[in-house]
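Note that this complex is displayed minus one protein chain, with the remaining chains in position.
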Amino acid sequence: MAIIEMNNLWKEYGDQVVLERLNAEVQEGEFVTLVGASGCGKTTFLKMLLGTESPTRGKLLLDGAPIPDQPDETRGIVFQRYSVLPHLSALENVMLSDELHRHKLIGRAFGGKRKALKDAAMAMLESVGLTQAAGKFPHELSGGMQQRLAIAQALMKRPRILLLDEPFGALDPGIRRDMHHLVLDLWREQGLTIFMVTHDLAEGFYLGTRLWVFDKTRLDPQAPGAYGARITYDLPVGDCDKGTLTAIQEQADATARTMA
Amino acid sequence: MAIIEMNNLWKEYGDQVVLERLNAEVQEGEFVTLVGASGCGKTTFLKMLLGTESPTRGKLLLDGAPIPDQPDETRGIVFQRYSVLPHLSALENVMLSDELHRHKLIGRAFGGKRKALKDAAMAMLESVGLTQAAGKFPHELSGGMQQRLAIAQALMKRPRILLLDEPFGALDPGIRRDMHHLVLDLWREQGLTIFMVTHDLAEGFYLGTRLWVFDKTRLDPQAPGAYGARITYDLPVGDCDKGTLTAIQEQADATARTMA
Amino acid sequence: MKKLINRQPGRVATWALGLLPFALLLVVYLLASDARLEANPNDKLLPAFSAMGDAIQRMAFEPSKRSGEYLLWADTLASLTRLAIGVGISALMGLVFGIVTGTLPYARAGLSPLITGLSLVPPMAILPILFILFGLGELAKVMLIIIGITPFLIRDLQQRAQEIPAEQVIKMQTLGANTWQIILRLVWPQIMPRLISAVRLSLGSAWLFLIAAEAIAATEGLGYRIFLVRRYLSMDVILPYVLWITLLAFAIDFLLARYSRWRYPWFHGSH
Amino acid sequence: MKKLINRQPGRVATWALGLLPFALLLVVYLLASDARLEANPNDKLLPAFSAMGDAIQRMAFEPSKRSGEYLLWADTLASLTRLAIGVGISALMGLVFGIVTGTLPYARAGLSPLITGLSLVPPMAILPILFILFGLGELAKVMLIIIGITPFLIRDLQQRAQEIPAEQVIKMQTLGANTWQIILRLVWPQIMPRLISAVRLSLGSAWLFLIAAEAIAATEGLGYRIFLVRRYLSMDVILPYVLWITLLAFAIDFLLARYSRWRYPWFHGSH
Partner (left out) sequence: QARDSFKVCWSIYVGWLPWDYGAAEGIVDKWADKYDIDIEVVQINDYIESINQYTAGQFDGCTMTNMDALTIPAAGGVDSTALIVGDFSNGNDGIVLKDADKLEAIKGRRVNLVELSVSHYLLARALDSVGLSERDITVVNTADADLVSAFNTPDVTALATWNPLLGTIKESPEANLVFDSSKIPGEIIDLMVVNTDTLKANPALGKALTGAWYEIMGHLNDSGFRQHLANVAATDLDGLRMQLDATRLFDKAEDAVTFTNSPALKDTMQKVAEFSFDHGLLGEGAPDAGFVGVETPAGVYGNNGNVKLRFDPTYMTMAAEGEL
């Protein structure tokens, strides 16, 4: 059975239609990248997967049941910013989910238990190359290190689905490429299902097993909110030529200009 | 005579060397794009051109004389953010420099004079495609419109040098390409000398007549501040092949990783 | 079930929940008042609502026997005038000094330590000195407000002026502005909505100082009346006066907030 | 010449400029005091420094004849204890209610209107009620501080709790946290440094209320002493006491700022 299934999914804010008539199935272990003009509803879509927004029409199913309407540990997330907790050191950030799990009441571990959690967290930090930074606070880390930490933190909980909202948008191109390798490695190792929003079409093509383009198929320049975006391309990656890329690019640009 | 000239220019903050031994000449009308890893000193260099930072060694000359040590109307600037004044409408933002010039004491024009200034400002707004938005406040404009407004505002003062610090970094790719055309048109029309920092190597190649790569030629991973960046490539644009691009990319990435 | 943190009350629930504690307070008052009046029908501490109603009627709608004035309105006018003058002068001084110290490093170096020092002096403790300097007339009452809130306003607005992004100051210079023009066309207009916020924050203290000043030497005013009738524990007058002051404070705060939104849309739009 | 706005004073100039106004104040005082003492050698309003020195000697270093205590220290201890208890309880209530109303929408709907209402009531006007409700013991003195600053603290901390990025609350939930854990491991630790800032902001009012409370019901304390000797216009005692209060206020503020920087580096690093 598909892990995620959408049946005629709509999302509206008042009069404004953000997404309309989305239909798709995603299997466990896929890596879906989402591209599209700014404001076309990519983040809104992730929020529905996360449970912080609800569909206004149609169905969004997880394992065949309506997706929980609030965030929980089945779905991890990494945002572009605010992705780690600023008041905890890198190590504490990574240990957090285990601590919360072990000690429901105080959400903290002590003594021998703490030692065990710490070892696990250090192993995770090592796998994202942050061993040296274990004791530092996020504000002492560079942007790239913070995002590596965010990924490590999310993966400690072993979520089934990982949601990434432009996680590398603020990074240097070089650092960004390092992060790509890291994410691909972790995805393969842990058998995750990933949804990742990006502004960078090339990144979308490079990373995913499947690329979705969100775009408005109908556009009313007088009322940009009258129609919502749909999935206009759903490409298994590899199966695309230069022409497709250019076509996507031009279509997305036209939408962006109308909406800006 | 060169409009800008650097002789063995250094910039240090305390122990930290940011830039070292910069030597170059820039002629009036050139379009210099600056690329380099994050934190390597590109913004610092623009600040020296602007006059908000002073060189710690060597000389930085404007028309053969030391560059003024505070900002003035010879050099316009567009930042990535905060680039227009939030409390003025688009039209007022563009009229501002003329008003300041005409009325030293109150910095405001009234009546017939105001009418004349307004017409000039509307013409400028039209040339950047913001006629519709003249009465709006910046927070009502999209990011791309704000940056177009910032450019219009800077150009009203007819600066000889225009400094751009990642002015399009926060924009959608499509919008960004529109801005490229706008900047190139205005540069050609007004005979400006432009220095533009970008993170996007492709943008740097596409826009400039000359591309500078800032990079550290010596690197001590234990003390990233011990050596400063220099201009490692100074390419007349057009004169580069795929190999150069890749080489630049890889070198910059290595630096970024060490510094991150 | 959603987690508590994710649960939002609806419109009706929000109103109901918001009014509930007020209703509870009212009931508690009624019970306590009844109990005391049961024990002593002349008890003045927690008067019945009817007694407060009488007092309101007397103070607001019947001319006073002594002066022929409608006391509540005369008191309100006197107090609001003092408050307006005091807060107005403080706001003006806060604006001028806040802009000057926030914008000019030399002015900041010279004045900031003094202002910090002054802001820490408790004004009530130096009343005798204030009297010599400012006498005992209207000026003195207004002066206590001014001395009480001006240091705060100056410090707050200095902070806000310093928070104006350096990029904008640089931008003004590249557009040809000199220091005076930067103040006139950048700092001042941007500080105005922040001045309103700061004034709103300081109004609580301003009321406090006004009441204290009126308790010291006055012939009318809301604070005067409260402290006067405190002499014979007339809670039937004090409680409606306190409620009235609270209402006035609320109304002023509300109007300032509204004005700011209307006059400075750019400020509220981007925050 | 650089524009005034771009000119920064050096280290020495900063100190010199900062001290200048204090020196001027001192000189003005000396001149005024001399002039008054010239006219009337018994003038008490602006005592000479020698008279203040004598008073300090008497209050701080000679045991009182009434109780054998060193009055200045006994007063300081009494006042600081009250201040600490009052501010401590207020901080605790601010923390608890601020977190609860800032985090849980239902609690916010129920309590926010009440707290807003209460924050507008001028505490000085309801003094009689306060004293009756809380008696005249230490609790009552402390109560005025608590009633005076707690609504502000709650509202400020509610605001701060609401400002915690929604992303972090969501992140906690994806890491398996329930509401209680989100409060315990996200909201509470992040609010702590903000609590310190809020307390620093409210300390001025706390001193004011402390002095007012001591003026009414106390037998020792800095405010009590000032109001006691005011009957004799003993400015030779009042002025050093005011200076001492100012110094204490400054020291407390400084220590809190230092503590916050030391204990919450992540808060100050990212702001």
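Letters A, B, C and D name the chains as they come in the text, with residue numbers starting at 1 for each one.
What we mean here is this: a contact is a pair of C-beta atoms (placed from the backbone, for glycine too) under 8 Å apart; a residue touches a chain by one contact, two chains touch by 3 or more.
Note that the coordinates shown come from a computational prediction; the quantities given were computed from them, not determined experimentally.
Considering the entire complex, the omitted chain makes contact with C, D.
Note that of D:61, D:232 or D:259, the residue touching the chain absent from this view is D:232. Among D:45, D:60 or D:256, only D:45 touches the chain left out of the display. Touch with the chain omitted from the figure is made, among D:131, D:180 or D:244, by D:131. Considering the full assembly, C:233 is the residue among C:48, C:233 or C:257 that touches the omitted chain.
Mapped onto subunit C, the interface with the missing chain covers residues 40-45, 54-55, 58, 65, 127-128, 131-132, 135-137, 215-219, 224, 227-228, 230-233.
Mapped onto subunit D, contacts with the missing chain fall at residues 40, 42, 44-45, 64-66, 127-128, 131-132, 135-136, 214-219, 224, 227-234.
FYI, only the chains that are shown with their structure count from here on.
Computed from the mean C-alpha positions, the centre of subunit B lies at a distance of 48 Å from the centre of subunit D. Averaging Cα coordinates per chain places subunit C and subunit D 18 Å apart.
Each of residues 70 in subunit B touches at least two other chains. Within subunit C, the positions touching two or more other chains are listed as 3, 173, 178. Chain contacts here are complete: no pair of chains fails to touch. Of all residues in subunit B, only 37-38, 142-145, 172-175, 177-178, 199-201, 249, 252-254, 256-257, 259-260 touch subunit A in the complex they form. Considering their complex, residues 69-70 of subunit A touch subunit C. Of all residues in subunit B, those touching subunit C in their complex are 50, 52, 70-73, 75-77, 79, 81-87, 96-97, 99-101, 104-108, 137-140, 153-154, 156-157, 159.
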